[in-house]
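Every protein chain except one is present and positioned as in the full complex.
We call the chains A and B, going by the order they appear; numbering starts again at 1 in every chain.
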Amino acid sequence: MSITLDVRHGRVEMSHGSGGRAAAQLIEQVFVPAFDNEFLRQGDDGAVLPAPAPGHRLVMATDAHVVSPLFFPGGDIGGLAVHGTVNDVAMMGAQPLWLSASFVLEEGLPLADLQRIVRSMAQAARAAGVTVVCGDTKVVERGKGDGVYIATTGVGQLPPGAAPSGAAARAGDAILVSGTLGDHGMAILSQREGLSFDAPIQSDSAALHGLVADLLASGAAIHTLRDPTRGGLATTLNEIARQSRVGMLIEEAQIPVQPAVAAACEFLGLDPLYIANEGKLVAICPADDAERALAVLRAHPLGRDAAIIGRVVNDDRCFVELHTRFGGRRLLDWLNGDPLPRIC
Amino acid sequence: MCLAIPAQVVELLPDEMAVVDLAGVCKSISLSLVEEVAVGDYVIVHVGYALQKLDPDEAAQTLALFAEWREAGVA
Partner (left out) sequence: MKYLSEFRDPVLAQALLARIAAEVQPGQRYRLMEFCGGHTHALARYGLPALLPDNVRMVHGPGCPVCVLPTGRIDQAIRLALEQPVMLCCYGDVLRVPASDGLTLLKARAQGADVRMVYSPLDALELARKYPEREVVFFAIGFETTTPPSASAILQAQAEGLTNFSVLCHHVLTLPAMQAILDQPGGTPLDGLIGPAHVSTVIGSTPYLPLVAHYRKPLVVAGFEPLDLLQAILMLVRQVNEGRAEVENEFTRAVLPEGNRKAQALVDRVFAARSTFEWRGLGELPDSGLTLRVAYAAFDAERRFPQADYRRASDHKGCECAAVLRGEKEPQACRLFGKACTPEHPLGACMVSAEGACAASYTYGRAAMEVR
């Protein structure tokens, strides 16, 4: 295994996925230096993980990442792949510990890009305190992939006691968000061919487990935690409303949106409430705990713009209603398909 | 039926193009449908074209009219 890959100029080839020498080279020279840890060093087919602490249960979550472009303002697919799964585990109230990472590489992907992505993943994993313990690499023919697809599965441990759940929201509860909405989706859209605009909008891609840990340790009873990714805040609220069989009343004036995100949405005829976020959470807690939860969120770097945006109400129809700035009401319905820019 | 937004011209470009700014979001658009547009002017933008210059005096007058209703309501 002595021939060095030309990471600067080389590209992914079919042989890198075939399990032979070229594949081993790729793993040895791109993946291992980035992820090096005791599990991967064993070189076995699977990682043997320690049992959880007494009384603790395991939480597992999985996510596939197919974002295009691969590199965008504020992040890249690598960081996203780590943050997305770490966040899913964290939303269950669990401490994320281990990740697996599967890569489907497109023939022709520059190795320099792959290295950049892998290093970004490694950095994100370190910052999140998680270890990538196993992985896989496959290669598909040119034209059959979008550069790279990454699927990550995460395992975390959940302390004893009630875990936050989408079915646990109760009438009277307060609804909080940890910060501004629509950043990630608009950062991606701003790079898209045929729609490009210059905007100081960065993706909010971030690992939220620290923020979650602070919330759970605050003494506030956290009924529900969820990150509003695809479909945006509106979709997430509708999911929770249906799961908990409640309704919601949201105050439009309280929802935090960056001026540049609002402006970009105006240009394209989009609604920030339906745009993806990758570093925000929705928290639902009893009304009496709301101020405490808000203070804890705002004290954390990822929660500076947190706000109480509404409350849970009794409603068999499970409607999420928006109380507009004008005192009117409108339904904040489910998203139907991808939000498409419109001219009308 | 026509989504259009008011944005400020911040830079004139060759070939009847310009850069407009709305709250920090910049886009290059065409000025081929309007005349005598200067940096600092506001234009109504629809599908990447400026359709008309916005008249700041008229805008101020319209807002003043709304404010009158507010005063009248208070009185």
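Assume a contact is a pair of C-beta atoms (placed from the backbone, for glycine too) under 8 Å apart; a residue touches a chain by one contact, two chains touch by 3 or more.
Keep in mind it's a predicted model, so treat the numbers as computed, not measured.
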- request: With the full complex in mind, choose from A:Pro73, A:Pro200 or A:Gly269 the residue touching the hidden chain.
  value: A:Gly269
- line: Omitted-chain footprint on chain A covers residues 194-195, 253, 259, 262-263, 266, 268-269, 316-317, 319, 321, 324-331, 333-334, 336-337, 340-344
- prompt: Given the full complex, what residues of chain B touch the hidden partner chain?
  reply: 1-6, 8, 22-23, 29-30, 32-35, 42, 44, 46-49, 51-52, 54-56, 58-59, 61-63, 65-67, 69-70, 72-73
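Simple rule for what comes next: only the chains that are shown with their structure count from here on.
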Message: For chain A versus chain B, what separation do you get between their C-alpha means, in angstrom?
response: 37
Message: Under the definition above, what is the set of chain B residues touching chain A in their complex?
response: 1-3, 5, 22-27, 45-47
Query: Which residues, counting only chain A, touch chain B once they are in their complex?
result: 197-201, 259-260, 262-264, 266-267, 269, 342-344
